[in-house]
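Missing here: one protein chain of the complex. Every other protein chain is in place.
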Amino acid sequence: MAGFDKIAERFTRSIARGTSRRSLLATLGMGMTGAAVFPVLPVARASTHPGGAAHPPVTSGIAQDPGDRTTCDYWRYCAIDGFLCTCCGGTVNTCPPGTEMSPITWIGTCTNPADKRAYIISYNDCCGVSSCGQCLCNRNEGDRPQVRTQSNNDYNWCLGTESSIYNCSTAVIVGVALDQPQ
Amino acid sequence: MAGFDKIAERFTRSIARGTSRRSLLATLGMGMTGAAVFPVLPVARASTHPGGAAHPPVTSGIAQDPGDRTTCDYWRYCAIDGFLCTCCGGTVNTCPPGTEMSPITWIGTCTNPADKRAYIISYNDCCGVSSCGQCLCNRNEGDRPQVRTQSNNDYNWCLGTESSIYNCSTAVIVGVALDQPQ
Amino acid sequence: MRLFVRLLSTALGLAVLPAHAATPAEPYAKPLPEEAIPSVSALPGQWPKSWVLINDFHFNAIVDGRVVVVDTSSANQPLKGIVRAAQFANSLVSTKRGEILTSETFYSRLTRGERTDAITIWDMADLKPKGEIVLPGGKRQLSVTYPNLFQFTNGEKWALVANFTPAQSVTVVDLDGRKVLNEIDLPGCAQIYPTGQRGFSSLCADGSIFSATLDDQGKVATSRTIKAVQDIDRQPLFSAPAMVGRTAWFVSQHGMLQGFDLSGDVARPIPGAFSVGTAEGAAPEWRPSGWQVINADAAGRLYVLMNPAGKEGSHKDGGTEVWVIDPAKKARVARYPLKAQSVAVAVTREDRPHMVLARADGVIDVYDAASGAFVRTLGATVAFNPIVITPVQ
Partner (left out) sequence: MRLFVRLLSTALGLAVLPAHAATPAEPYAKPLPEEAIPSVSALPGQWPKSWVLINDFHFNAIVDGRVVVVDTSSANQPLKGIVRAAQFANSLVSTKRGEILTSETFYSRLTRGERTDAITIWDMADLKPKGEIVLPGGKRQLSVTYPNLFQFTNGEKWALVANFTPAQSVTVVDLDGRKVLNEIDLPGCAQIYPTGQRGFSSLCADGSIFSATLDDQGKVATSRTIKAVQDIDRQPLFSAPAMVGRTAWFVSQHGMLQGFDLSGDVARPIPGAFSVGTAEGAAPEWRPSGWQVINADAAGRLYVLMNPAGKEGSHKDGGTEVWVIDPAKKARVARYPLKAQSVAVAVTREDRPHMVLARADGVIDVYDAASGAFVRTLGATVAFNPIVITPVQ
């Protein structure tokens, strides 16, 4: 797979790294935001688990894919924007029952802290059920203006689905990138 | 207006005192709950005015009708249940622009702490715009099961309006009761 | 999506490698595998008995209410799915039918335009809609969620829907035939308590209970009223009873328990109302309080949410204890203190049953039903305003 010219590579990287969608509100998101309408972390955390310990993490169970998939800092979410399907009845790579996975989507490139590889992550939306409301997460590394469609995380990608109603977002491994994000 | 028999009076009182609607969730409501989805007071208050002083009260300006109409403990709200229209673009006795006031409703009897009179309060709903989301307030004095229609505060009284969508509730003086609530 | 990536790759002469083709990196020789798209989570063919359905009223967007499927045994992934339950909706679940039913109201322009009331039939296998029955007249009762506004009868082949305009009536729906059979006027009476094989009862404003049997067209075949079954002024009954078989146990705002035998054609008050009891430490007194204030376990014990600040108007404040009652012995058998004031209680049908409590702040807490010991919290992670809990049977 050698021989790609530099421009194509750079273009690819910027597309692959951009990506996510439906942005919002800065410092948002991380963790089990629960029923909090305020996406501000301290409030949300305090409210969802008042006086209690944090919930047990949701992990892959394998060392090569580390991290709690209900928190915004899980490595695959580097360019996600929306409710994490892991908190909504789905998983990191499956939609909740009753929804339909969008056939088209935006992609990002995230580095796995365990194997140091840069993976192409596809952030397929789950559609047909109203806002999940749990685990709002917004990370904008590589996000570009809407003019660069595939690199902008503010679109609702519930396109080509029976209903365009947005429920939550997945983060699916679809390949390994040629090289690391900058 | 003398001469009503005791049974009629008692029936009247229980109807007039019951009253409100669309109940919920106990300790809710009081004050400018703002965008808080948790109707639990300390959280809501902290969130809506973080680090700041409370807002200036909304008052009648006359001593005979005391109290802050944006707080659940204002005297007229003794049997209200819903979003206070005073926080939604309306006032204590008018609906917000764009809504329609329900022609039928439930009534309560609330004692004015200034003049000590028991007033008949009509809790007309404002209809045709979605949940206001501000100043959720629920007080259940005199509330009775749904079987006693006029004394139950869980019905949506957006009936006879162009749309049955509920926005907020008013508290309108329609008369003085013969005697105090128990 | 794979198609999309491929197209992109082609269009851009692109650097996306399938995972299996990537360069090794120590200590992991192979990259993580490529994952399938599209993919939707499956539900178990038989739902575990640790699961419950919870009605989320969604006060800040009543138009966008839901019923959520919740695994009470999971502290980190309790939310299993969301079913639409729009606009003061009601819901039913039938394991026998393999269906969740929602009774909803829609406007063609969300808040305005043409109103449509309908029952939607959702498949428990995949939470997808598989049918709809439009309810005529735009008269479905809109209230904060009461379970007894939408009930089965006729062996779960029919459903009954409460109407309120404010004229009161009941619509009879043939679920298998997907059609409305009849509307029964019910002046002065509210709520629906399935009675006998094909019929229902309602409580009436004069303190009576009305019972009707239905013919095969959904019309009233026989009816009967029994007077003075409740004193609405002094001992008003909470509208939603705990069901023990075909016996409905109602509790009053002051803590009196009254049973009704609904197994026959006519609701029969069970003689000998009795109190949930009293206790120290209250000011002024312990009273039932909450939204779903009473429920039963599989063994027939009753669980009542109790508030120590009981007074006029306190009956929806929620409870800080659950009192467990054995209705056969007419005795309180346990008092369970709660971690927080709670507004709804239900008990799972697990071999070791759990008591599930919904709090006003949206948190769901789980306790051991036999001992009252706190087991886990689910946090506020499944619903905005959880108010009615239905255990999977």
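Per-chain numbering from 1; labels A, B and C assigned in written order.
Assume contacts are C-beta pairs under 8 Å (C-beta built on N, C-alpha and C of every residue); 3 or more make two chains touch, one makes a residue touch a chain.
Fair warning: this is a prediction, and the values are worked out from it, not measured in the lab.
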item: Chains in view that touch the one left out, judged over the entire complex; value: A, B, C
item: Of A:T86, A:S130 or A:S169, the one touching the omitted chain in the full complex; value: A:S130
item: For chain C, the residues touching the chain missing from this view; value: 58, 60-61, 63-64, 84, 86, 104, 106, 108-112, 116, 118, 120, 129, 132, 384
item: Chain A residues touching the omitted chain (full complex); value: 10, 14, 22-28, 35, 37-40, 43, 104, 128-131, 133, 136, 138-149, 154-156, 158-159, 162-166, 182
item: Contacts of chain B with the absent chain, listed as residue ranges; value: 1, 4, 8-9, 11-13, 15-16, 32, 34-37, 47-50, 52, 55-58, 64-65, 70, 86-91, 93-105, 107, 112, 114-117, 119-120, 122, 124, 126, 129-134, 150, 167, 170, 172-179
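The definition used in the following text is that only the chains that are shown with their structure count from here on.
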item: Greatest separation from chain C - chain, by CA centre; value: A
item: More contacts between chains, B-C or A-C; value: A-C
item: Intercentroid distance (Cα basis), chain C paired with chain A, Å; value: 32
item: Chain B, residues touching no fewer than two other chains; value: 35, 37-38, 43
item: Contacts with two or more other chains, residues of chain C listed in rising order; value: 60, 361-362, 380, 384-385
